[in-house]
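Missing here is one protein chain; the remaining ones are kept as they sit in the complex.
Moving on to chain A:
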Amino acid sequence: MVRRHLLLALGALVVVVLVLETTSQFRNAQFAAMAYYAIAAAGLTILTGLNGQLSLGHGALMAVGAYSTALMLQSREGTLPLLVILALATVITVVVGALVGVAAARLHGPYLAGATLALAVAIPGIPLYFSEWLGGEQGLNVRMPEIPVWLADAAYFVTGQELTQIRYLAYLGWLGVIVVFVLLANLSRSRVGRNWQAVRDDEVAAELAGINLGRARVQAFVVSAGCAGLAGGLLALSARLAAPSGFTLTLSLLLLSAVVLGGLGSLVGALVGAALLTFLPQVVTGAGTDLGLTDVQAAQLAPLIYGLVTVLVVLLAPAGLAGGLRKLIHWRRSS
């Protein structure tokens, strides 16, 4: 099983290199965005799908990762290596997630949603309060560090093209996707993931089987918070900015809808959802202007279509797009 995950990861790496090397800067930037959406959605789909916890606070947890990253990149004279910074941002978010998780472990269903909603509302307020330090409404600018010379040289040697900042970021993001997906796949196929599911399905029976409910819930929350933190860090690098307006409740809701669209608990589904989040607005806007709408009208079309797609998926394919596709394949095969 684990070997299969590693093989898949290797295959994914090849695909990532091929795609990023043959697409434009603009597409590279979109893929970078898809990467951080995918990481956040993967963490959320594990939490909600496997463990049955609903979080409206994942956008806020992304903010923690984003601000941590931004702060570590403020100093003008030399910073830590980027990978280390992202790892630290993840760890910081894990700690915040653990605190929230411990507080939330006693809560269920709507109460948990309420508590994480409070998080979603409160965290974007913190930069306003500590505006000296966290940049207030404007947020913190993020200076993307230079690409290490050895890496730029190595990339040129292998691909024959200059490694641009944007492509570098996209690589970083997709490296993150691959690592996170392998780890989460390992977890969900292990006794840890199994116990999380048991807690989701029947608390009493899970407890009698020796599972500490609170501990299992906090564990799942912390893992998914780590994903949100890494995603937030990557978002800050992509946007060159960590500002409160980027981490409103809307972001949490978008993530949740991506997870539902893709299929709860499915990592492939998280990828599908992330792709929709990234590419659907542009496709819809393009189609809108083709139909003779003004730019503004066309831009307003995107959330509408997105909502419509979500409703349709929930109605027609309750297991999400990934689940629906799997069913279709089965059906084609058996008929």
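Descriptive notes on the structure:
Everything below uses one rule, namely that contacts are C-beta pairs under 8 Å (C-beta built on N, C-alpha and C of every residue); 3 or more make two chains touch, one makes a residue touch a chain; residues count from 1.
Criterion: contacts and distances are computed from a predicted model.
Not shown: a single chain whose UniProt protein name, out of "Carbon monoxide dehydrogenase", "Anti-sigma regulatory factor (Ser/Thr protein kinase)", "cytochrome-c oxidase" or "Branched-chain amino acid transport system ATP-binding protein", is "Branched-chain amino acid transport system ATP-binding protein".
In the complete complex, the residue from A:Leu88, A:Val121, A:Leu183 or A:Val309 that touches the missing chain is A:Leu183. The hidden chain makes contact, of the residues A:Val15, A:Ala205 or A:Leu312, with A:Ala205.
Contact with the undisplayed chain is limited, among A:Ile126, A:Ala152 or A:Val192, to A:Val192.
Checked against the full complex, the one of A:Ala115, A:Met144, A:Leu213 or A:Leu253 touching the unshown chain is A:Leu213.
Where chain A meets the chain that is not shown, the touching residues are 1-2, 5-6, 182-183, 186-187, 190-195, 197-198, 200-202, 204-213, 219.
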